[in-house]
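Read the structure below first, then the notes.
Every protein chain except one is present and positioned as in the full complex.
Order as written gives the chain letters A and B; numbering starts at 1 within each chain.
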Amino acid sequence: MAANEVILHTEDLCKYFGGIKALDHVNIYVRKGEILGIIGPNGAGKTTLFNVITGFYRPTRGAVFFVGKKISGLHPAKIAKMGIGRTFQITRPFKNLTVLQNVIAACGRDAYFGLSFLKRYRTPEVVEEALRIIKDVGLTDYVDQPAKVLPIGHMRRLEIARALALKPKLLLLDEPTAGMSAKEIEEISELVRRLRDEMGITIMLVEHNMRVAMGLSDRMYVLSYGKVIAEGTPEEVRENPLVIEAYLGRSHAARS
Amino acid sequence: MYYITLMTITLIYAIAVMGLNITMGYAGQVNLGQAAFLGIGAFTSAILTTRLGLSFWVALPLSALSAFLVGILLGAISIRLRYDFLAMTTIGFNFITVAIFLYYPIFGGSFGIVGIPRPVLFGLKLRGPAYLGLVAAVFVLCVLLNLWLERSWLGMAFETIREDEHAAQAVGVDVRTFKILAFAIGAGMAGLAGSLYAHFKMCVAYSDFMFARSIELLSMCVLGGLGTIYGPVLGSALIILLPEAFRPLRAYRLIMHTAILILLIRFQPQGLLGRGSFLQRKLRELLGGLRFGSQ
Partner (left out) sequence: MREEGLMELTTSLFLQLIFQGLIMGVIYATIALGLTMVYGLLRILHIAHASVYTWGAYVALTVYLATHNILLAILACSAVCAILGIAIERGLYLPMLDKPAYVPLIMSVATYLLMCELCANIWGHYPLGFHVAEMPRESYNVGGVVIGVHQLTLLAIISGLIVVLWFIINRTKIGLASRAVAQDQDVAKVMGINVRKIVDFNFIVSSVLAGIGGTLVGMYYAELKPYMGDVVAYKALVVIVLGGLGSVPGAIVGSLILGIAETFLIAFFGHLLPREAFAFIIMIVLLLFRPQGLFGKVE
């Protein structure tokens, strides 16, 4: 069973865009081996949180720590190399590269730093590794197809595969089931559980689909207007009046 | 003899275009000032051999190096620039470089540098077919370089940047370093071509490297097919040789060449060997498994 050590935490994290406080004094932590859900109404700051953690945004104030090291302010590529993988809310495949190439691209994690980039990338080891990951996410039929032909559900799988190729300790999934059919959602949920159970990857999950979020998460944070308004297990969060109010408005909270 | 001249100039341009292809076709960074790097290489070689009396064989790599270094500068500048701003910056870079060539006396002013010596190999002056041989050797070297690049992690990094910069970062590609490299390598190749150009024409002046020449190089690149290995040489061959086919109309050379360019770009903007192009499809049908594109 996974240890309870904290692998990521934020300290008083703030991200302001001009007058807009996208993240306002956010303090969260992620325990090794858990599936942490981040939910909240639209515009709550969930994707901004991911962007700050992965280095795409610099925090206005505060810091992010990963396995004890301060990562806020580092370049995203460096953070990816340190072991944080992510998917994007709007998928960003390497459109004109094949599915295999997309995944191999992420296998170059060590080669991209220093002079190793002079080496050939299509070695049997790398190809085998990539094919294994592709099989894990269920995209074997599309191995040699250019990524742009994939339907949306498969594009999200590709995103996950790419993030997996980084051999991440922490995986950030940004709305991984958006636009999928019920069956696909079930398959992806299964995959996410397997990633945690079999590979020991810690997962942070932003989800709009409440059922998926509640079903997968061990623990959750609820964001609203950039602030953390609740924390706890899915059951605790579901009953929390502040959460209900944030989603449905004050009148509903009063009624329940 | 005439055909040898044509082939020599075609291959020289093809080398410069291959460099541009790496920057634009593989890494997706627009560069509308490649002629400036051609010029930097040419003038470096010219100055080293005429003013400092160095041998061509020393000047050649140094020309590539000087262009490479300036390419690093341009690459560093490019990091923060969005596509259209980058396009304009490279245009500005071309103009600035040419203005420098025209202004400082070391470059020979309006007349440039003349009397650039032919390379000497084992006591023999290389000219005509022998020079073509030299150029062809460098060309083959560049093709090999290109082939190796395509298969290496460096090439993979370039292509991820072209496809999606953010996703590239997310998989561990430090976009900043690789953008700089993309420009530097492309520039270095143009520098090589520049040196060969200088020793071929035996005189160079600022007017050989103006913005219109950058557009000519760009057209060869696009025409042949961006991101393909053989695109550059096909593009150069076409742009240089096709107007020659209309020999009686020599006076209208520039008109023909721009008109053909406009038509070809209009109807095959992905390039003659590019993805989905007419030629690529036909060649695929004819040759089955052989690959002409970067995939």
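Throughout what follows, a contact is a pair of C-beta atoms (placed from the backbone, for glycine too) under 8 Å apart; a residue touches a chain by one contact, two chains touch by 3 or more.
Just so we're clear, the structure is a prediction, and the values are computed from it rather than from any experiment.
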| item | value |
| --- | --- |
| Neighbouring displayed chains - absent chain, whole complex | B |
| Omitted-chain contact residue, chosen from B:A99, B:L124 or B:V140 | B:A99 |
| Listed residues B:I4, B:L81, B:C203 or B:L241, member touching the removed chain | B:L81 |
| Residues in chain B touching the chain absent from view | 24, 30, 32, 77, 80-85, 87-89, 91-93, 95-96, 98-100, 102-104, 211-212, 215, 218-219, 222, 251-252, 254-255, 258-259, 261-262, 265-266, 269 |
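As a convention for this text, only the chains that are shown with their structure count from here on.
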| item | value |
| --- | --- |
| In the complex, chain A residues that touch chain B | 54-56, 75-78, 80-81, 85-86, 88, 92-98, 101, 104-106, 108-109, 111-113, 116-122, 146, 162-163, 165-166 |
| Residues on chain B engaged by chain A in the complex (per definition of touch) | 151-157, 159-160, 163-164, 166-176, 275, 295 |
